[in-house]
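Omission of a single protein chain aside, the complex is shown with its protein chains in their original locations.
In order of appearance the chains are A, B and C, and numbering begins at 1 in each one.
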């Protein structure tokens, strides 16, 4: 199946409609049906004490990447909303770009569930953060 | 016991050292031993499609409020880091200030665990988001 | 409000309809609206390597206590089902009875969300396990 949202549409949605995350500079690089990859370019204000990238930056990216996975399957249903996210921080990411790869594990009529793995752009095999989450799909889309 | 971090210190830490969240305007109003309350003033860029407050804003606030709970117990050990957060979104928060109240459930030598409840400032009895999380405490503090 | 399920009904439901947990010997001691307490009597087969009580015993009890909280609010709607549980093990429980106390944090039309805290019966102030979970409520109850 083809993705029902394009990279261009998803970058615009992130930038214009989820500005808190869009303004961090997130850029999608791949969107397929139930699958999405985005890159978060490094910026100084993403750091936290200790000089590693702050958790909320990773959580924001993961949430929007999962949103892209959902929209890639059901089309641009903007009122799909997160109902839960479970976030596990596995390593402290050093300053540098991050890559987040998400995929749907299940997509029913009312709920979609998936996972997102984040890694440093130059060490994709060593995840720094793993997220699972559920989106609620509105009945009247 | 007295809190080992003050409101002033915690506001400064949020603003200067976790700028991604500090720049959202989070302001602590209460810090006691193992307990912290902060307010997130409403701003337009906190919205998401549908006109409600975006999840990443709430997650960022919850993470920093839990950080304050940990520092209130162990002192300013900045290298305490989140290892996991579980976030449940209970209602879509309408535009307006949010209040986040956190408390430690357990604080051991290596791990601290607590919960944060977020609600609209004018409807504190109806939580919009509930978060539990674990912080790892460095051994050599 | 009064609880819409009684201690006797809930003990019978656990024993006859969720035998995997009921057969562990769980016994409810308090049920109020949106609130339930149960005791798990110690038995040797609840142990795991190291001589502490096994996680799955605590998870099973937490799930049924949360079920009781939901039924106490909406009445005996047996098809209410768990959609997610987040379980945090805080201490290794020594051999002995456990007490699990649950409460609803939110109960909407479709979803209920609550938390359960487990502790040794002789050290209720030191939780050994903290659980949050979501139940889905069938639309046609």
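Here is the rule we go by: a residue touches a chain if its C-beta (ideal position, glycine included) is under 8 Å from a C-beta of that chain, and two chains touch if they have at least 3 such contacts.
Keep in mind the model is a prediction, meaning the values are calculated, not measured.
Participant: Sort by label and list the shown chains the missing chain touches.
Facilitator: Taking every chain of the complex into account, the missing one touches A, B, C.
Participant: Using the touch definition from the top, which of C:5, C:36, C:74 or C:87 touches the missing chain?
Facilitator: Missing-chain contact among the listed residues: C:87.
Participant: Could you please point out the chain C residues that touch the chain left off the display?
Facilitator: The list for chain C reads 13, 17-21, 23-24, 45-50, 52, 54-57, 59-60, 63-64, 78-79, 81-89, 92.
Participant: So which bits of chain B touch the chain we can't see?
Facilitator: With respect to the unshown chain, the touching residues of chain B are 83-84, 86, 111, 134.
Participant: State which residues belonging to chain A touch the missing partner chain.
Facilitator: Where chain A meets the chain not shown: residues 86, 88, 90-91, 105-106, 108, 113, 115, 117, 126-127, 130, 132, 134.
The criterion applied here is as follows: only the chains that are shown with their structure count from here on.
Participant: So what's the Cα centroid distance for chain A and chain B, whole Å?
Facilitator: Result: the chain centres lie 22 Å from each other.
Participant: Just the number, please: Cα centre separation of chain B and chain C in whole Å.
Facilitator: 28
Participant: Measuring from the mean C-alpha position of chain A to the mean C-alpha position of chain C, what distance in angstrom results?
Facilitator: Roughly 33 Å, centre to centre.
Participant: If you look at chain C, which of its residues touch at least two other chains?
Facilitator: Those would be 86, 134.
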